[in-house]
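Shown here: the complex without one of its protein chains, the others still in place.
Right after this comes chain A.
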Amino acid sequence: MDGFHDLGGFQGFGKVPHTINSLDYQKVFKEDWEHLGYCLLFLGAAHLQKFSIDEVRHAVERIDVRQHVGTRYYERYVIAVATLLVETGVLTQQELDEALGSPFKLANPAHSPGRAALAGRAPFEVGDRVVVRGEYFSGHIRCPAYVRGKQGVVLHRTTEKWPFPDAIGHGDATAEHQPTYHVQFSARDLWGSAADDGLVVVDLFESYLDKVPADGTAAAPAERRPAAQTVAA
C-alpha cells in the first residue's frame, strides 16, 4: 500500500527531535492513556485472538491520511485496534460512539482482499544478487517503496519462516510461511546523488524478490541531465 506510512526517503521533514543519550525515554508512557494502545492491541491479538499484529499494522496504514498526519503514535494504535474490533464483530461502531459520547472515527476499509505468496521457488543464498519485484500492491505489504525494482545483495537468510504479510495482514490464517532475507542496497542506488553515501539493509520476504541472472543485469536507466542554470543569481 503506497500510503503516507511508507516514509523511507520522504523529503520535507526537519531535524529529528532528539539529542543522543537524552533520558526522555525513561518515562515510557508519558500520559495515563498511552499504554492502552499496545495493551489493547495484545488483548485483541493474543487474548481474544481476533486479529494478527500484521492486521494491526495494516489498520494503521488505513487511517485516513489527513488524520494519520495529525495523530500521535499511540493514538494511531488505539484507532487501529478499535477498527479491527469493529471489523471482527467484537464491538459495534454504536458501542464505541456511546462510550465516547461522540462519533469514534475509525480507519478506512481495506482497498484489497490481500494476496498469496509466490510458492515453489528455490530459496536465495547469501551473496546472491537479487532484485525487488517491480510490483504495485494496494493491500498490506512489508516492502518499503524505496527498494521497489532495485538490486541488492543477500547478507542473511533467516532460519525461521513467518506468514506472508500480504495475506495474514488481511486476516488470511492460511498464509504461506516464508523466510526473509537481509538485502543490502547502496543508498546512492536508491536515491542517486540526493542521498548520503551509505548502505541500507531491508528485511524482505522471499516473495518480494527475484534472483538477478549471473549473465548480466538490466540496462541502466537513462541518466537525467541537470536543469540548465538559466536563472541569474
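Things to note:
By our rule, a residue touches a chain if its C-beta (ideal position, glycine included) is under 8 Å from a C-beta of that chain, and two chains touch if they have at least 3 such contacts; residues count from 1.
What we mean here is this: contacts and distances are computed from a predicted model.
One chain of this complex is left out of the view, and of "Cation:proton antiporter", "nitrile hydratase", "Sulfide/dihydroorotate dehydrogenase-like FAD/NAD-binding protein" or "Quinol:cytochrome C oxidoreductase", the protein name its UniProt record gives is "nitrile hydratase".
Only one of the listed residues, A:L36, A:L118 or A:V212, touches the absent chain: A:L36.
Taking the complete complex into account, A:H182 is the one of A:R129, A:K150, A:H182 or A:K211 that touches the chain left out. Chain A residues in contact with the hidden partner, per the touch definition given at the top, are 5-21, 24-25, 28-40, 42-43, 47-48, 57, 60, 64, 66-67, 71-75, 78-79, 81-82, 85, 90-91, 95-96, 98-105, 142-144, 146, 156, 158, 160, 162, 165, 180, 182, 184, 187, 190-191, 194-205.
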